[in-house]
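Handing you a structure now.
Apart from one protein chain that is not included, each protein chain of the complex appears where it belongs.
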Amino acid sequence: MDSTQLRTLLDEVRQGVTDVDAALNRMRHMPFEDLGFAKVDHHRALRHGMAEVVFGQGKTPEQIEAIAARLVERTRNVLVTRVSEEAARRVVALSPQAEHFPLSRVVRIWRDRELKGRGKIAVVCAGTSDIPVAEEAAVTAETMGNEVESIHDVGVAGIHRLMENTSRLQRAKVVVVCAGMEGALPSVVGGLVTAPVIAVPTSIGYGASFHGLAALLGMLNSCSSNVTVVNIDNGFGAGYVASLMNRP
Amino acid sequence: MDSTQLRTLLDEVRQGVTDVDAALNRMRHMPFEDLGFAKVDHHRALRHGMAEVVFGQGKTPEQIEAIAARLVERTRNVLVTRVSEEAARRVVALSPQAEHFPLSRVVRIWRDRELKGRGKIAVVCAGTSDIPVAEEAAVTAETMGNEVESIHDVGVAGIHRLMENTSRLQRAKVVVVCAGMEGALPSVVGGLVTAPVIAVPTSIGYGASFHGLAALLGMLNSCSSNVTVVNIDNGFGAGYVASLMNRP
Amino acid sequence: MDSTQLRTLLDEVRQGVTDVDAALNRMRHMPFEDLGFAKVDHHRALRHGMAEVVFGQGKTPEQIEAIAARLVERTRNVLVTRVSEEAARRVVALSPQAEHFPLSRVVRIWRDRELKGRGKIAVVCAGTSDIPVAEEAAVTAETMGNEVESIHDVGVAGIHRLMENTSRLQRAKVVVVCAGMEGALPSVVGGLVTAPVIAVPTSIGYGASFHGLAALLGMLNSCSSNVTVVNIDNGFGAGYVASLMNRP
Amino acid sequence: MDSTQLRTLLDEVRQGVTDVDAALNRMRHMPFEDLGFAKVDHHRALRHGMAEVVFGQGKTPEQIEAIAARLVERTRNVLVTRVSEEAARRVVALSPQAEHFPLSRVVRIWRDRELKGRGKIAVVCAGTSDIPVAEEAAVTAETMGNEVESIHDVGVAGIHRLMENTSRLQRAKVVVVCAGMEGALPSVVGGLVTAPVIAVPTSIGYGASFHGLAALLGMLNSCSSNVTVVNIDNGFGAGYVASLMNRP
Amino acid sequence: MDSTQLRTLLDEVRQGVTDVDAALNRMRHMPFEDLGFAKVDHHRALRHGMAEVVFGQGKTPEQIEAIAARLVERTRNVLVTRVSEEAARRVVALSPQAEHFPLSRVVRIWRDRELKGRGKIAVVCAGTSDIPVAEEAAVTAETMGNEVESIHDVGVAGIHRLMENTSRLQRAKVVVVCAGMEGALPSVVGGLVTAPVIAVPTSIGYGASFHGLAALLGMLNSCSSNVTVVNIDNGFGAGYVASLMNRP
Amino acid sequence: MDSTQLRTLLDEVRQGVTDVDAALNRMRHMPFEDLGFAKVDHHRALRHGMAEVVFGQGKTPEQIEAIAARLVERTRNVLVTRVSEEAARRVVALSPQAEHFPLSRVVRIWRDRELKGRGKIAVVCAGTSDIPVAEEAAVTAETMGNEVESIHDVGVAGIHRLMENTSRLQRAKVVVVCAGMEGALPSVVGGLVTAPVIAVPTSIGYGASFHGLAALLGMLNSCSSNVTVVNIDNGFGAGYVASLMNRP
Amino acid sequence: MDSTQLRTLLDEVRQGVTDVDAALNRMRHMPFEDLGFAKVDHHRALRHGMAEVVFGQGKTPEQIEAIAARLVERTRNVLVTRVSEEAARRVVALSPQAEHFPLSRVVRIWRDRELKGRGKIAVVCAGTSDIPVAEEAAVTAETMGNEVESIHDVGVAGIHRLMENTSRLQRAKVVVVCAGMEGALPSVVGGLVTAPVIAVPTSIGYGASFHGLAALLGMLNSCSSNVTVVNIDNGFGAGYVASLMNRP
Partner (left out) sequence: MDSTQLRTLLDEVRQGVTDVDAALNRMRHMPFEDLGFAKVDHHRALRHGMAEVVFGQGKTPEQIEAIAARLVERTRNVLVTRVSEEAARRVVALSPQAEHFPLSRVVRIWRDRELKGRGKIAVVCAGTSDIPVAEEAAVTAETMGNEVESIHDVGVAGIHRLMENTSRLQRAKVVVVCAGMEGALPSVVGGLVTAPVIAVPTSIGYGASFHGLAALLGMLNSCSSNVTVVNIDNGFGAGYVASLMNRP
C-alpha cells in the first residue's frame, strides 16, 4: 500500500464508494500486520517514502528474518542494521540482491536505485576506527536515494588533511561527521561549510571518553551553529536524517 | 564585503590585476577587524549568507554594544541573543529598526525581510514554560528569511492537542520542537511528520530533570529516526540550522 | 502458618491458654526458618497475602532450588525471577505445575488461580525488545490473581498504533508501561487514561541511553501526573505493585 | 463541558442533527480556550474527574492568575502549586474560599469536599525538613477527595518512633513516604504494610545527597516490592497518584 | 624485624654502638625487600602490628605467590584477598595452615590466634547476595585477632528480623554493615546501637543501583551519625578498620 | 528521663507495681514530646549517652530555638550545627553557657566537661579553607568529652609540614582528616598512623572538584586501609563518630 | 631565606659550627611562620625559585591581606589570584608596585622582572568569554619571568583565524590553550605545533557544557598527543606549569 493507494481509498470515501467504517478498517488492518512479536509498520514507509528499516539490535536472528521477509515482499529497498553474522546470513538468503557490509553490520536490499536528493551528502570521519559508523551512515543515505561522498581519516590533529578536502565538503548539501575521542571534528567542519552538519559521536576512545560521552558533549556544545547531534554510534540515524534534509 | 566583492577580488587575481600577496592581505585584514577583545567575523556572514549573530552571554553590555555597532554598519540583519536588559537597551539604541524580545532575551535588527526558504518552518513547544526557547528559535528563523509557524503548549500528556495540529506540522519543511521535563515531544512529532525534526531540550523541570539533562538524553535516544538534537535551551541554534535546511 | 493461625495464637494469649513467651517463641521461630544462607520469610506472604517470590539474581542454582523447595511446601503460588537456565531446570523439577518463561527468565508454580483484583491490569510495551520486561510484569500480576491484558509494540514514534488501543487502555484499573530508549510512552499513556500508570524503564537502547538511565530520567520527569516509576528492568516490581493497587 | 455534554454531542452526530465538521469544531474550540500563552486543558479535569491543577513554577504571577481565574469559573476545586508569595496573593484574591499553605507553597480553592476514596491515605515524612513536600502531598490528596493522615518525623535512625505508628500505617489504603538524605524510609515502611507505597525523594541533605539524587536512587533500588517512586520533591505527584489508587 | 628490633636498633644508635648511616642503611634495606615488581612493606605490619595483607586484584597468580611466600616466612598471619582460583591454589600450597574461602575469594594463614580486641565485632548483611562481602570483613577481623559475630539476611524490608537481633548488635564494640541495593541497613542499625558502624556498600542490585553507587550514596547520607563508609565491596577494609577500632 | 529512670520503670513492671500498658504509655509519651513540627528524641541521648544535637540546616530560627529550648532543660550538653546568624543569636540567648563558633556555624552549651575518652583525638586539615569543617569536628568531639588536638594547613603538596607532625598524629587514638580538592591527605596520614582515620571530604575547590565529589571519591578509594569516610563537609559526623571510637 | 642561606646553614652543620638540632630548629621555624590560620610556606618559593602565590578563593579579605603582607616583606614577586574587589583593594594598598587585573581577578607585585625562560609562551583562547582565564595564565607566566604572547578569539569554528597565527604558535616553547564549550581548540593547536600544549577548559558555555565538564572531557581525550590538561578555569596552574616547562 503506497501513498497513491491511500489517496485512492480516501477519494472512494469522499465519493461514497466506500463507507467510513470500511475505509477505517482497511487502513487500520492493512498496513501493519501483526507478526506476534512486532508490528511491521508499513505506515512509516508510506509516510517517509523511502526504504524500510529493521533495527537488528535486541532481536533474535529468527525475528529479524521474519520481519525482513515481510518487508522484502512489499518494499523495494530494505535496510537491516546492527545484525549479527547469523542474522546477516539469514537476511542475505532472502534475496539475491542482498548485500552484507560486515564492518558496519548492515544488510541491504537495494532494488530502487533512483537518485532522489537535491545534491551530494558528504560523510566524513575523524579516524580509521570511526569508519564502521561512517559506513552505516553512508550505506543508509545511499539506499535512501542519495549520492554519497565519503572522506575518511581527517581528524583535527592533522588539520591540513581536512583543509585539503574543503571544496569537496563545501559542495555537499548535507555533511555527516563521525568522530570519537574529543569529538572536535564537527565544529571545524561546521566552520568550513554552510550546509547543515549532522554530528555523530562514536564510542571510539578509552578512559575519560566514557564510551562516547566526551564526544557527545563536545558536539552538543559546538561553537558552530550549523551542527546538530544524534546518539552515540548512530550512523543510521545520521544517514537517514541527512536523506530527509537532502530531499527536494 | 559580500561574496560578490570576494569574487571580484579573486577575478582580479586571476587576471593579474591584483597580485596574490595584495589579495591575501586585503582578504585577511578586511573582513574581521580587531576590536581588542573580539574578532568580529564577517567571514561567517560571507560564508553562511544570512544575518550576523552576537552571542550575548558572558559578554559585558559594553562589549555587546561595540560588536553590534560594527555589525550594524556592515550587515543588513543582526541578531543579538542572551542579552541582559542593560545590553538590550544599548543595542536597541543603535538602530531605529531594532526590536527587543524580552521573553527570549533577543534583540534583532531586521532590515532584509526577503523570504529565502523553500517552505515553512514549524516551531513547536511542549509547555508554557518552554516558550522563551521556542521564541528564540522562531525569531532566529524568521530573521534568517523564513516563514515561521509557532505551535505552543502541545505536550504529550494531552496528545489530542498535538494530534489536532498534525496537518500544520506535516506542511512544514523543517520542524523545531522544544520540550523540557521528559523531552518526549520530538519523538511523537517525529512519528507524525516526514520532515527533519530539530529537538531542543529545555532546562524546564526540577529534581531529576537535572537542568535539562533528562530531556536531552530522551531526545538523543529518540525512536524517531528523523530527530537530531542541539544543546539545552539552544533555541538560536535550532532556528539557525532549520534555516539552513530550508534553503533551496 | 497463615493469618488465621496467627489470630488463633494471639487469642490463645489473650485467653491465657498460651503465655506470652511461648507465643513469642512460636511466632519468632516458626515463620522464617534458617536455611543457613537465607531466611525464607513467610511473614511476607502472610503480610501481603499473595505468592512468595524468590529473586534469583546473585544466588546460585543450589540456593534457589533450596529456597524454592521450602516455599513449594508451604505456599500455593511461587514465583522465581531472574533465573539462569540451570536454576530454571532445578525449580521446574520441584513441581509438575511449574512453568518456565525463558524470555523473561521466570519460573512460576501457579496453583491458586482465583482472580482477586477489582479489574484488569494492562501491560504495555514500546518495542519488541521490551517484551521480556513486560512479560515479567504480566506473569507476576497474573500469578498474584489478576486478569492481565498485554499490548505490545506501541511506541510513540507510531502514535496511531497506540491511539487505536486507547479504549483497551482506558478499561484497565492499572496500567504498566515498559519502555527503553527515550522512555516517552508512559507520559503519552498517562495522558490517555485516568488509572495509575506504573512506568518501567528498560535497559534497551545504546549510546546515550546509558543502560536505561535516559528512560528512567524521562519517566521520573513525566508531565503526566498519574505516573510513578520503578527501577530499570524491574518488570516484577511493576507487576507486583500493580496487583496491590488492583486489590479491593 | 463535561462528559455528559460530550456524549450528547456525539449522539447528535450519530443522529445527523449535527454534522461532523460542526461537531469537530465545537469539540476542538470549546474545551481548551487559548489564553495566548497556555491552553487550559479542561479535558484533563474531564478525564481525571477531580480538581484542576496549575503548576506555578516557571510561570509569572500574571500568567498564574489568568489561568487560575479561568479555572475558578469552571471547576469546583483548583490547586495551584509552587507559587511565589506574589502569585499566592493574586490567586487568593480570586476566591473567598482560597487557602494558602506557605510552607508547601500551595494555594487551593476547595469547594467540593465530598470524600471519594476507598480508605485513608497516610502521608509520612522522615524529618522536619521534609514537611513541605509532605504537606504538598497531603493537601493534594485531601483536595482530590481523600481522608489523609499525616505522620511526621519518623526517620529510620529512630526506628522505634516509626514502629509505634505501624498500625496507623497498616490501616491506610495507600502510603506516601517523603524522605531526603539516604531515602531509606520507604523501604522500611514498605516492609510494614501491604498497601502500595509511593516514595517521594526530597532534596533535603547536603554534600553527597546531590540535591536528592541519593534519596532517589535509594528509593528506586528499594528491596520492598510495593514501592514506586516519583520525582524529587514531587509531593503533588505523589498526592495525585495516591488519590487515583484510592478511588473505588 | 618487629618493633622490638627497631627499638633495639635505635637504642644502639643513641648509645653510639651503631652509627647513623649504618642504622639508616639497615632500616632502609631490611624491611621492604625489592622483589622487582613490588616492594613488600614489612613496615606496615610493624606499624599496624597485625597480619600482612596482599591485595590480589590486578596481580598475576605468580606475583601473588611470590609476595605471599616472602610474607609467610616473616609474619605469623597472612591474608590474601580477591584471589582467583589459580592464585588461591598457589597460596594454599605455601603453608599447611592456609585456608581458602571461595565465596569471599580470601586465603588466610592464621597462626597467631590470640584475641586482641576489647569486645566483639558484629558483621551484619542485608541479603544473601551480600554474604561474600560480609565474609571478607569477618575473616579479616577474625584474623586480626577479634571475636566476630555474623548476622545475615536482616534487610530493612523485614524490619522484625533485624529488631530481633537488637541485643546481639548492642553487645558489639563495632558493627560492620554490608548492604547493596538502597543501602538503608546501616542507618537503621546505626539508630539501634551506640557503637561505631562501618557501612560497606555492595555492588548487589541492578539498573539504577549503578554497581553499588546507590548504596554508597545512601550510606554517605545516613541520618545516623555513628556511620562511616568504605568503598563499594570493600569488606576487607571494613574488617580491618573495625579491628583497629576494637583494639585496647 | 535517663537510663536509670528507664531501668526503674521496667523493674516496676516486672514487680507488677506498674502494668504494661501504663508503662508503655509513660515510655512512649515521656521521652519524645511532640513539638508539632519535630519529635525531640531524648531516646537518642539516652542511647548514645552524650550531648544532644540539633541539625540546624533546613530549619527556621524559630524551630531551632524551640527545639534547643527543650533540650537545654533536659540535657547538660547541647550542640546546634549549621546555624544562621539569626538562629545562633536565639540559641545563645537561651543559656549563659552558650558559645557561638561563627566559622563553623556551631553553637554549643557545654556544661558537663568531664573527659570520657581513652585518649586524644587529632583533627587535621589540609588547607586554610578547610578550617570551618575541621572546627565543627573539633568542637563536636570536645563537647562529647574528648581531648582534641588540632593540626591545620598540612596539605600533601608540602609533605614536610605534615611529616613534622608525625609524632603528634601517632599519639592520637583517632584521627579526623578534613581535605578538599584532591582529598589526598587521609591516605598519607593513614600511612603514618595505626589509629583509625575518619576522612571528611570538604567542598573546597573549583571546576572538576564538583563541590567535593573529587575529594569524596579519592577518600573512598584510599590505599590506606585504616580510612573510613563521611559525607562532604560533615565535620559534625566525623567528630561524633570519633568520640564513639574513643570511648572506653 | 633563600637557597643560598639554606646552603650556608647546611655547610655550618657539616663543619660542626651549628649542631643538627639547632639547624633543624632554624629550618623548621624560620621558613613558614604560623599566622594562626595558615602556614605561609616559604619553602615553596625556595623550592620552585619563583614568585609566591596566594590562592584567594575561600579566604577572607583579612586573611589574604595578612598572608600577602608577610610575603611582600620576604619575596620579590607576589601573585594573589581569585581576589574579590575588597581583597584586591587591601593587597594593592600593601605595595606601590601592586597591579590589579580586574578581568582575571589577579593582583600582582612584580619587582623582579628578569626574563628566566628559554623562549616565548603563547597563551591562546577560543572566544572573548575565555579571556579572563587566559589573562590569569598570561599574568602568571609573565610574573614568573617569561615573555608571553597572547592570541585571542581564534576558536575552531573559524579555523582560518587560527591558521593565520600558525607561525606565531610554532615559535613558542610552550602553548597554553584556553577554551570552553566543546574545548576543541587544544587538539587543533596541538596538531599545528611540536611544543607541549597545556589545555585549560573554561566554564564558558551553557546546558550540556555542565560548567566546563564537556570541555574538560574533550581535552582529556585529545587526539593530539602533545596535550596535557589542568582543572577547569585554572589559568594560574597553566601559566605556572608553562613557566616550569620553559625554564632552562
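Letters A, B, C, D, E, F and G name the chains as they come in the text, with residue numbers starting at 1 for each one.
Simple rule for what comes next: a contact is a pair of C-beta atoms (placed from the backbone, for glycine too) under 8 Å apart; a residue touches a chain by one contact, two chains touch by 3 or more.
Keep in mind that this is a model prediction, so the values were computed, not measured.
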item	value
Sole contact to the chain not displayed, among A:Ala87, A:Ile109, A:Ile131 or A:Met245	A:Ile131
Residue in contact with the excluded chain [from F:Glu52, F:Glu65 or F:Glu182]	F:Glu182
Of F:Ala93, F:Leu115 or F:Ile159, the one touching the omitted chain in the full complex	F:Ile159
Candidates G:Val54, G:Ala68 or G:Val230 - the one touching the absent chain	G:Val230
Chain not shown, touching residues in chain G	47-49, 53, 194-196, 198, 216, 220-221, 225-232, 236-237, 240-241, 244-245
Residues of chain F (touch criterion as defined above) contacting the omitted chain	126-127, 155-159, 163, 181-184, 187-188, 190-192, 205, 207-210, 213-215, 217-224
Chain E, residues in touch with the chain not shown (by the definition above)	28, 32, 37-39, 41, 43-44, 57-59, 63, 201, 203, 211-213, 216, 231-234
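In this text, only the chains that are shown with their structure count from here on.
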item	value
Shared interface partners, meaning chains that touch chain B and chain F	D, G
Chain pair equivalent in interface to C-E, over half of contacts matched, among C-D, B-D or A-B	B-D
Selected interface, A-B versus D-F, where C-beta contact pairs are more numerous	A-B
Averaged-CA centre spacing for the pair chain D and chain A, given as whole angstrom	43
Gap in Å, rounded to a whole number, between the CA centres of chain F and chain A	59
Multi-partner residues of chain F (each touching 2 or more other chains)	44, 216, 231-232
